[in-house]
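Note that one protein chain of the assembly has been removed; the remaining protein chains are unaltered in position.
Showing subunit A:
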């Protein structure tokens, strides 16, 4: 410390009383030590330990214990794999698992396709499209609750404007209760989800497109490659990393957050829109069965990790 130029300079001039007690001076000196970068990370790291790591470990532990808030008589004993065994014979779990697969796959495919088209069109930097970009990105920043209500209003069986339009165009014989019919509830919810989150792909893909060197396209032009083959041979391969990152982040979001389905359908009608995250949340929030909810989320987490691992490996294999 004493060999530090700053410390020498600081000590070479007379210290006033304020200088001696000024905390900024001590922190300033501290900032010259080897530990400074770790000290800067300490507050956020402690907070993340407290609100993420500790609760997650606690949650893992809960999944091996009995814990029902509304049944204190059962105690909080260890039950080992009881919750996991129950899952195997739990019909709702298997339905939720299947629905989660449908929900995530369909939503990601639609969101990626629309997001890519919007990003490609915006990347042409045509005059006037900056304003359109603001409109196109806006849904992603809107709250789930309001997005859900807006679409529930438009798809309402009695006063929904979409029903009215479809009837007027002749595509529909009469008003339809989209969210009350098991055969259309999931599709309707996926449309709402796609509307809400496709801008996420637009955002990331647009950033990726900015990083593709324009020389590549010029060379392809000279070679006479058409727009479609340029997209297939230059754009998509160059975007591989961004696409992989965006898909993984979106799948995590879709698997983990039941918000939109909770607002639109609560898993109904029947179990037609019941997904794993929603089932886990309702098990905790409605039944207060914290142990089983924990086990369901642990399984969800394991599936997610497996997906991320396989997906990253596959996109690496393709690169080689």
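Here, contacts are C-beta pairs under 8 Å (C-beta built on N, C-alpha and C of every residue); 3 or more make two chains touch, one makes a residue touch a chain; residues count from 1.
Keep this in mind: contacts and distances are computed from a predicted model.
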| Listed names "Polysulphide reductase, NrfD", "Carbohydrate ABC transporter permease", "Tryptophan synthase alpha chain" or "Quaternary amine transport ATP-binding protein", matching UniProt entry of the absent chain | "Carbohydrate ABC transporter permease"
| task | Just name the one of A:159, A:219 or A:314 that touches the chain not displayed here. | result | A:159
| note | Touching the unshown chain, subunit A contributes residues 5-6, 9, 24, 27-32, 36-38, 40-41, 43-45, 47-48, 51-56, 58-60, 62, 114, 117-118, 120-122, 124, 126, 129, 132, 134-139, 141-147, 149-151, 153-154, 156, 158-159, 161, 164, 195, 199, 203-204, 206-208, 211, 221, 226-227, 242, 245-246, 249, 252, 255-259, 262-263, 277, 280-281, 284-285, 290, 293-294, 296-298, 300-301, 304-305, 308
